[in-house]
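Accompanying notes for the structure given below.
Removed from the display is one protein chain of the complex; every other protein chain stays in position.
Let's turn to subunit A:
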Amino acid sequence: MAILIDSDTKVICQGFTGKQASYHMERAIAYGTKVVGGVVPGKGGRRHLGLPVFDSVAEAVAATGANASAVFVPPASAGDALIEAIDAGLPLVVCVTERIPVLDMVRVKRRLEGSATRLIGPNSQGILSPGRCKIGVMPAHLERPGKVGIASRSASLTSEVIEQISAQRLGQSTSIGIGGDPVHGVGFVDCLELFFQDPGTDCVVLLGEIGGSDEEEAAAYLKANKARKPVVAYVAGLHAPTERRMGHAGTVNVFGQGGAAEKIEALRSAGVSVATSAAEIGQTVRQALRAA
């Protein structure tokens, strides 16, 4: 079992003919993802990677029955592309694009309210369910089917943790990159809810970092909800200098919120097993499953 995607998910790609999109969608198809077409305004009617290209998301959905989109549109027009996908009623939109202006994401966020769409990202490596479906840019060779659900704010750290989980002879139900940007779609709380409902997930791993409030919100959610599965977390940035921007726009401290130590404390007090070292996340997952 998986959350949000399965082997029947039909995927279109916005910005399909771009270099990055072509590279990654080719790999997604090879992985077994049901890619049914792409959207590039002005290029409707062409074919790319052996699939039809449409001028708009609405046309693509009408023609293919797609229920998910992978967005690779460049930052200047990515906000509009996301709004187009939301307006077309797509249930799942995965945005890989980095460096979207934050006020564009504020507009997207308003459009999401009351819509039928769940947005993953932006600045996300995507979502993958081993052996079923991959929408995004993550490496897939180490992921294997299993019962650990992963929600992460960082792509390369996710690869690190998947290696550690595989070394424990465990696999993943689904791994989701919620994205490194300050304003994003699904957060840790949404992921926890979905993983708790999923009979195929036994344990959830949250990979957080300094900045923002996803970790604090996850802690508050766990405190308020008794029925649950073991949750393991790691928060990067305990020794990051304060008041500095560290790669992601999402890691700026505002009003003392978002320090790694505070996040770790909040998660611990909510009963989460927090790995203190990035080298010990796999072991912590193993221990949490044993204790459950």
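The definition used in the following text is that contacts are C-beta pairs under 8 Å (C-beta built on N, C-alpha and C of every residue); 3 or more make two chains touch, one makes a residue touch a chain; residues count from 1.
By our rule, contacts and distances are computed from a predicted model.
The unshown chain of the complex is recorded in UniProt as "Succinate--CoA ligase [ADP-forming] subunit beta", chosen from "DNA modification/repair radical SAM protein", "Succinate--CoA ligase [ADP-forming] subunit beta", "TonB-dependent receptor" or "Nucleoside ABC transporter membrane protein".
Across A:Q125, A:Q172, A:T201 or A:T284, the residue that sits in touch with the chain not pictured is A:Q125. Remark: the omitted chain is touched by one listed residue; of A:V137, A:L222 or A:A266 this is A:V137. Residues 20, 23-24, 75-76, 99-107, 109-110, 125, 137-139, 141-142, 152-160, 163, 180, 182-184, 207, 209-214, 217, 234, 236-241, 243-244, 246-251, 254-256, 260, 276-280 of subunit A touch the missing chain (whole complex, contact as defined above).
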